[in-house]
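Of the protein chains in this complex, all but one are displayed in their positions.
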Amino acid sequence: MKHTITMTINGESVTAEVDSRLLLVHFIRENLDLTGTHIGCDTSNCGACTIMLNGHSIKSCTYLAVRADGAEITTIEGISPDGTNHPMQQAFHDQHGLHCGFCTPGMVIRSIDLLKNNPNPTEEEIRWGISGNLCRCTGYNNIVKAVQQAAKEMQKESQSV
Amino acid sequence: MKTNLTKSFEVPQSTELVWSHLIDPEKIMDCVPGVSIDEKVDDNHYKGKVGMKFGPMGVEYDADIFYNEIDVENKKIILSGNGVDSKGKGNAEMKMTITITELDAGGVKLDAIMDITINGKIAQFGSRLVDTVSEQLFKQFVSNFSKKLAAAETAAS
Amino acid sequence: MIPSNFSYHKATSIKDAIALSQTHGEEAKYMSGGHSLLPMMKLRFASPEHIIDISKIDGLSYIKEEGDFLKLGALTTQSEMEYSPLIKQKYAIFSDAIKLTADPSVRNVGTIGGNIAHGDAANDQPALMLAMRATIIAEGLNGQKSIPIDEFFHGFYMTALEPSDILIEIQVPKAKNRSGGAYHKVERKVGDYATAGVAVHVELDDSGICQEIGIGLTNVSAVPMRLDRGEDI
Partner (left out) sequence: MFKCKTSPEVGGMGHSVKRKEDARFLHGKGTYVDDVKLPGQLTMVMVRSPYAYAKIKNINKEKALAIPGVLAVITGYDLAEYNLHWMPTLLSDTQMVLPTDTIMHQSQEVCAVIATDRYIAVDGAEAVEVDYEPMKALVDPYKALDEGAPLLRPDKEGQKDNQIYHWEKGDREKTDEVIAKADVVVKERIYLPRIHVASIETCGCVASYDKDTEKLKVYLTTQAPHAIRTIIALVAGHIGLSEEKIRIIAPDIGGGFGGKVPMYPSYVVAIAASFLIGKPVKWIEDRSENLVNGFARDYHMDCELAATKDGKIQAFKVSTLADHGYTDSSANPSKYPTGMFSICTGSYDYEHAFAELDAVYTNKAPGGVAYRCSFRVTEAVHAIERMVDKLAAEIGKDPAQLRFENFIKKEQFPYASPLGWSYDSGDYKATLEKAMDMIGYDKYKKEQAEKRAQGKLMGIGICTFTEVVGAGPSKDFDILGIAMFDSAEIRVHPTGKALARFGTKSQGQGHETTYAQILAEELGIPYTDIEVEEGDTDTAPYGLGTYASRSTPTAGAAAAMAARKLKAKGKKIAAYLLEVSEEDIEWEVGKYFVKGAPEKSKTIQDVAFAAYTNFPPGMEPGFEATHYYDPPNLTFPNGAYICVVEVEEETGAIDVKRFVAIDDCGNIINPMIVEGQVHGGLTQGIAPAMYEGIVYDDEGNVLNGTFMDYLVPTAVESPHWETGHTITPSPHHPLGAKGVAESPTVGAPPAIANAIIDALAPLGIKHLDIPITPAKVWEAIQAHKKK
């Protein structure tokens, strides 16, 4: 069964025909060639496939593409489309919050969502806030530091606006 | 993976009635949730299907069911079954021993021991479910069996 | 891991959903957040032929106190509960449990109604509902019905909901002056299904004497369980 869906991805409107069972992560990666969103576990445990849907982080491996009809989606490629760094990306770079880079897109998106609900989190709140995103390389210390740095930067930004 | 259930339950009917139900494959299998007998191979060997549905979840096995032992004297039967997942995702084996004892106050007590072995996908991904499901199936069996006996008793009188 | 083929239907209203369910019969399943059902479909433990998406139905996402009840719309996400000031202030037991349920991205999608309607004894919300003596409001072919929580869970993945019924609202007795609860969960790591969990809700009178107590247990049997003996004490 085919469905025509229309959504906004990274600011651009996309219309496509999809099967009922097509998973959103495959739609993003294979139909749209946005390969920054990764697949790591298939069971919504690892968070490598995390994207932003209508302003909330979700795991796109456990979401049907057809259900995203009408949604506004941001993937890692759309976090800072002009090629500069979002404060979160900059913080991951500054704090060495990534090694192999595979979990990084999901981790960055999740961390941005975390700060939306809690702009000034404690270390413990950050750890709980990224608990749905597995990283096998960094041991998380520097990811926590990166989120702390980004929180500071983003608060400065919001104050200066 | 293996799971073992040891359960006892009591029914108010007579030993004869209970025993006659136990040794009749159609009557007893009718009480096991999801089991249907399609073919009698010989007196002690039947072929059928075991299908189970729990909410959205479902499995179906092509099964062989055997009466391994019918011990009239001790009122004990041993049943076994083995089934292959109809989609080739694994198999299941079950051995059930039921012994009945007459109670002084009337009625009988049934002691059942079930050993279940499951291989393949359910063991791999559903291990947290197996014990729960087995417990539930047994409960349903007890309830069905008790009802069937009661109905038989009513019909007889 | 990819689900088997199925047909997807988007329900626009409760009536529409029920009609779709009627049309497609037993092979149709409702999906709200989908975080219980879709993983089972990806593992191919479940292969429904029809999915009726109820997540787009308007008006089923709310958290409000009305009359004697806290009313939770079935499509309220766990995250909406987590960040609701009302819940934080007056119903801390939910905050306890939600923090321990899956992870933030899953909670952004997973709904309170789905968590209960799935009938999984390892889900966290059912124990809370038992402890607080909630009432489940469902709508089906013959209109609305309310089901006391003690009659709701029938067995493993089985509830009092008929195939066409949709859980639409959960009603929890409104918090009293001196009432409160907590949820404790033993899990192997954060976000895991409960090895076991216990939800306790108590109501005290003005002198601090316990008048009411509700205790619900997670994942200790095929159904979410009330600890009657504990409550009797």
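Quick notes
When the chains are written out, they are named A, B and C in that same order, and each has its own residue count from 1.
Note that in this section a contact is a pair of C-beta atoms (placed from the backbone, for glycine too) under 8 Å apart; a residue touches a chain by one contact, two chains touch by 3 or more.
Since this is a predicted model, take the numbers as computed values, not measurements.
With respect to the full assembly, the chain omitted from this view is in touch with A, B, C.
In the complete complex, the residue from B:K27, B:K89, B:K109 or B:K148 that touches the missing chain is B:K89.
When the full complex is taken into account, the listed residue touching the unshown chain is A:I76, out of A:L53, A:I76 or A:A151.
Considering B:T99, B:N119 or B:Q140, the position touching the chain not shown turns out to be B:N119 (whole complex). In the complete assembly, the contact with the undisplayed chain comes from A:C46, out of A:C46, A:L115 or A:A151. Residues 1-2, 85, 87-91, 117-121, 123-125, 127-128 are the ones on subunit B that touch the missing chain.
Where subunit C meets the missing chain, the touching residues are 1-2, 4-5, 44, 103, 186, 188-193, 195.
Residues of subunit A in touch with the missing chain: 19, 21-22, 26, 29-30, 33-43, 45-46, 48, 75-77, 79-80, 83, 85, 89, 92-94, 96, 98-105, 108, 123, 126-128, 130-144.
Definition applied: only the chains that are shown with their structure count from here on.
As a whole-number value, the distance joining the C-alpha centres of subunit A and subunit B reads 50 Å. Distance from the subunit A centre to the subunit C centre is 27 Å, each centre being the mean of its Cα atoms. In subunit B, no residue touches at least two other chains. Looking at subunit C, one finds that residues 43 touch two or more other chains. Within the complex formed with subunit C, the residues of subunit A that make contact are 1, 3, 19-21, 23, 42-45, 47, 50, 56-59, 62-64, 66-67, 69, 110, 113-114, 117, 128-129, 131-133.
Across the complex, subunit C is touched by residues 54-59, 121-122, 125-126, 128-129, 132-133, 135-136, 139 of subunit B. Listed in rising order, the residues of subunit C touching subunit A in the complex are 1-8, 10, 34-35, 38-39, 42-43, 51, 53, 55, 79, 83, 99, 102-106, 108-109, 190-191.
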